[in-house]
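Missing here is one protein chain; the remaining ones are kept as they sit in the complex.
So, chain A:
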Amino acid sequence: MELTLKKRNKKTIIPGFSLTLGYTMLYLSIIVILPLSMIFFNTFSMSWSEFYETISHPRAVASYKLTLGTSLGAGLINVVFGTIIAWVLIRYEFPGKKIVDGLVDLPFALPTAVAGIALATLYSPNGWVGQFFDFKIAYSPLGIIIALTFIGLPFVVRTVQPVLQNLSSEVEEASASLGANRIQTFTKVIFPELLPAMITGFSLAFARSLGEYGSIVFIAGNIPMKTEITPLIIMTKLEQYDYVGATAIATVMLIGSFLFLFIINIIQWVTNRKFNQH
């Protein structure tokens, strides 16, 4: 008797589990895994030494560093300011709030090339903003970070916003009535609640930045070894009909992105664990 009961309990209550799981696997295979495996497949036509030479070319290595560095930088900037924007949008009432809220999504809607051209014009040495600075913004890694910050902004705002919305004010009141000051309440109570969402937002913005191309090429200047991003190297190789070389670099990006997302997922899993145990 007990045995049968146990068995039944193991079954999930939500119907259609096997169907939806099967569908998910099929969908992922066609949409994600199949194209990605083509990348590996293409690189097999290279010898190991050819492959190694292509991916460890100084120009390629410099581009990895640049892409990674600027993506991390932009992701971190977005975590800070995206969280602040989400905070302001949830906690305060001010005229034009709806408009600001709508503006946040604009980087999603805008073709990235448009954003790239606009930013390049603004930040070029004699542009509206660029003219006030002694150092170069456009055509430098700084310009790339600005472009990536722009396109990554919505991710953090939109992941943190609902969490902040659902955070009951009672938790803050509890903290205050226990004698905590505002800073303590923020760092010990609110921030830990937001952290998982911030990490999610960061990883989304970061992943998006790794592969970003359209908005960067205009503002980056694409100087080899200095402001040339990895996706651009892939494009250049493709334009020279070096498909194999392009896929070799793409393989590196693929594995790199996967590794980073994997690490972020682990971090996320650790921070999320306490909220989800039952």
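As a working rule, contacts are C-beta pairs under 8 Å (C-beta built on N, C-alpha and C of every residue); 3 or more make two chains touch, one makes a residue touch a chain; residues count from 1.
As a working rule, contacts and distances are computed from a predicted model.
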| item | value |
| --- | --- |
| Protein name, per the UniProt record, of whichever chain is missing from view ("Cytochrome c1", "Twin-arginine translocation pathway signal protein", "Sulfate ABC transporter ATP-binding protein" or "Probable oxidoreductase") | "Sulfate ABC transporter ATP-binding protein" |
| Hidden-chain contact residue, picked from the options A:I31, A:I84, A:V100 or A:A174 | A:A174 |
| Residues belonging to chain A that touch the chain removed from view | 168, 170-171, 173-181, 184, 188-189, 192-193, 274-278 |
